[in-house]
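Scroll down for the structure; my scribbles are underneath it.
One protein chain omitted, others in place.
Letters A and B mark the chains in the order given here, with residues in each chain numbered from 1 onward.
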Amino acid sequence: MSPEGFTITAGELAERFGLVLHGDAARPVAGVGTLAAAGPAQLSFLANSKYRGQLAESRAGVVVVRGADAEGQDRTLLVAPDPYVAYSKIAALFEPVAANEPGIHPTAVVHAEAVVEDGASIGPLVVIGARSRIAAGASIGPGCVIGEDCDVGGGSTLVARVTLVRRVRLGQRVLVHPGAVLGADGFGIALDREGGEPHWIKVPQLGGVRVGDDCEIGANTTIDRGAIEDTVLEHDVRLDNQIQIAHNVRVGAHTAMAGCVAVAGSTTIGRYCMIGGAAGIAGHLEICDRVMVTAMSLVTHSIREPGEYSSGTPLMDSRSWRRNAVRYKQLDALARRLRLPTKGNE
Amino acid sequence: MSPEGFTITAGELAERFGLVLHGDAARPVAGVGTLAAAGPAQLSFLANSKYRGQLAESRAGVVVVRGADAEGQDRTLLVAPDPYVAYSKIAALFEPVAANEPGIHPTAVVHAEAVVEDGASIGPLVVIGARSRIAAGASIGPGCVIGEDCDVGGGSTLVARVTLVRRVRLGQRVLVHPGAVLGADGFGIALDREGGEPHWIKVPQLGGVRVGDDCEIGANTTIDRGAIEDTVLEHDVRLDNQIQIAHNVRVGAHTAMAGCVAVAGSTTIGRYCMIGGAAGIAGHLEICDRVMVTAMSLVTHSIREPGEYSSGTPLMDSRSWRRNAVRYKQLDALARRLRLPTKGNE
Partner (left out) sequence: MSPEGFTITAGELAERFGLVLHGDAARPVAGVGTLAAAGPAQLSFLANSKYRGQLAESRAGVVVVRGADAEGQDRTLLVAPDPYVAYSKIAALFEPVAANEPGIHPTAVVHAEAVVEDGASIGPLVVIGARSRIAAGASIGPGCVIGEDCDVGGGSTLVARVTLVRRVRLGQRVLVHPGAVLGADGFGIALDREGGEPHWIKVPQLGGVRVGDDCEIGANTTIDRGAIEDTVLEHDVRLDNQIQIAHNVRVGAHTAMAGCVAVAGSTTIGRYCMIGGAAGIAGHLEICDRVMVTAMSLVTHSIREPGEYSSGTPLMDSRSWRRNAVRYKQLDALARRLRLPTKGNE
């Protein structure tokens, strides 16, 4: 799993990443592994002291730990304030990097009015539309389709089969995974009651999508372009797979969302928020900074205080669940019988 | 954001769209914008009288309003019964239209038994399979894959990277966004208990998908083909992104669904329904016309009365939520203690 034959010593790792070494500086590391599976030539990490028992049993040659977990250990350790962060940086050394050669693959179809800067890599079977620009150092993987008036910044990577529909501007070092679709029409429809049976007409979607530096966008995630102004992701926003970001949404810097989150139109989300998997956020809301939403919760009103928010009910065996769930329809009757005012204890 | 240099006067707009003009007929409009951002050369709209305060502060050259909101205003206005509808029609004039030239791009791979009518546009790197037909005036964008026995009607557009797997028939003026997959196998499996350990066998999916005129299908939405007969969308159905329509479903005309809705197999949904984001609809149900379902609700039984339906619990701070949610397991005990019959007030 490591680049062919690459090794580095524990001492070199300590120096490169500013970590404190305990033990054998000369111990070679040729890869990484879990505490349970790593062997003497591999490095592992202990992020949570709760699992300290696994440390004793681990055959890993080197382990990254917190200072408190290093005490009394007679093995080669690298001490870090945040072992998971340190591990991540070390593990990156062992990640095989696909070589994206600069230049335009002969099977790519690049519009005459598109600009591909020297040093950009355009993979096989890519399509690039009019007035789009791919910066030097950007990499457009196989099967991507880039429409009109898009801009991909330096160091950004579209892994494969990504679509930027129209007026999508990516900053630098943005990573977009396969199947993602950015800049499709926002879902704007208006019911036209004049002339014949009422029918929908389309509200033109004249805005674009703007994605800041260092964002990551997961596989099959969709981000629609704005109706009039842009849909915006500020920098360092991290989106997992199959997330839906509707038109006119604005997501603040450093906010992360787990898979399958849905954010409805024109909602603004703050910085450093963490949205749990499959949560929903209704439209036209404002969520302040540092809000956490637990998995599958539905946010139906604006949130003005940092903190963690939830909705939903606990899991039960279905028989118990049916018996209790049917009573949910009587909750108001129950409360009235107990003479609870509508606004009571929460 | 407007096609190069295009302008039109307020008077011309009034005449073209049958609106009542207040003020300066000669005022030129070169684009559209929000009330907050539009300048003197742009048109905006006020759809909701609640935001009438924004009208006074807006620098927009022309504003589309309801009659009641026009009173006492000393500026150029266009009065419409539904300003949002009128705005939508006007804004379409300023939408840059991508030129899809008729003809087959040289990199497209068209089966010898496929029919591409004169005047259809087949983009780069498109694949069209045997016995499929693309009508005159249809546009198949870059990277689309059309399998066998499909039919795309006149004026329909597959934006890019759309897949029509097999036996998919689209009417006229259907718009399909990138990543959508129509006509994949319905999820039909049967547990075979004969011979060895029980294992799944596949139920052949012999039907197709039929999509009526003027439908819109969002990015990464999936519509499976029927097991025996077809999965059907009647005309003017509007689907947002990442919706899942299972096999044998039938969706009535003019029904709209927000992003991430999931409809299970063999359910029939009426006309003019509106299904909120991430709602779920179980299989084998019948939903009548004009039903609204709020976001993230789960429909588990047929609905025979028009109206709005919901399930779920309100959002709380997680500490309060935990305290209350655990009591959900005691709801039946609570109700019994109060001697509420099982079928009580709802």
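Here is the rule we use: contacts are C-beta pairs under 8 Å (C-beta built on N, C-alpha and C of every residue); 3 or more make two chains touch, one makes a residue touch a chain.
Computed from a prediction, not measured in an experiment: that's the story for all the values here.
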| item | value |
| --- | --- |
| Sole contact to the chain not displayed, among A:A14, A:V29, A:I134 or A:A160 | A:A160 |
| Positions on subunit A contacted by the hidden chain, ascending | 1, 32-34, 37, 81-82, 84-85, 87-89, 91-92, 94-96, 98, 105, 107, 123-125, 141-143, 159-161, 175, 177-179, 214, 216, 218-220, 236, 238, 240-242, 254, 256, 258-260, 272, 277-278, 295-296, 312-322, 324-326, 328-332, 334-335, 338, 340, 342, 344-346 |
| Sites on subunit B contacted by the missing partner chain, in the whole complex | 107, 109, 125, 127, 129, 143, 145, 147-148, 161, 163, 165-166, 179, 181, 184-185, 187-194, 197-204, 206-207, 220, 222, 224, 228-229, 242, 244, 246, 260, 262, 264, 278, 280, 282, 292, 294, 297-301, 305, 307-314, 316, 320, 323-334, 337-338, 346 |
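Here is the rule we go by: only the chains that are shown with their structure count from here on.
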| item | value |
| --- | --- |
| Angle of the C-alpha superposing rotation, subunit A to subunit B, to the nearest 5 degrees | 120 |
| Euclidean distance of C-alpha centroids - subunit A vs subunit B, Å | 25 |
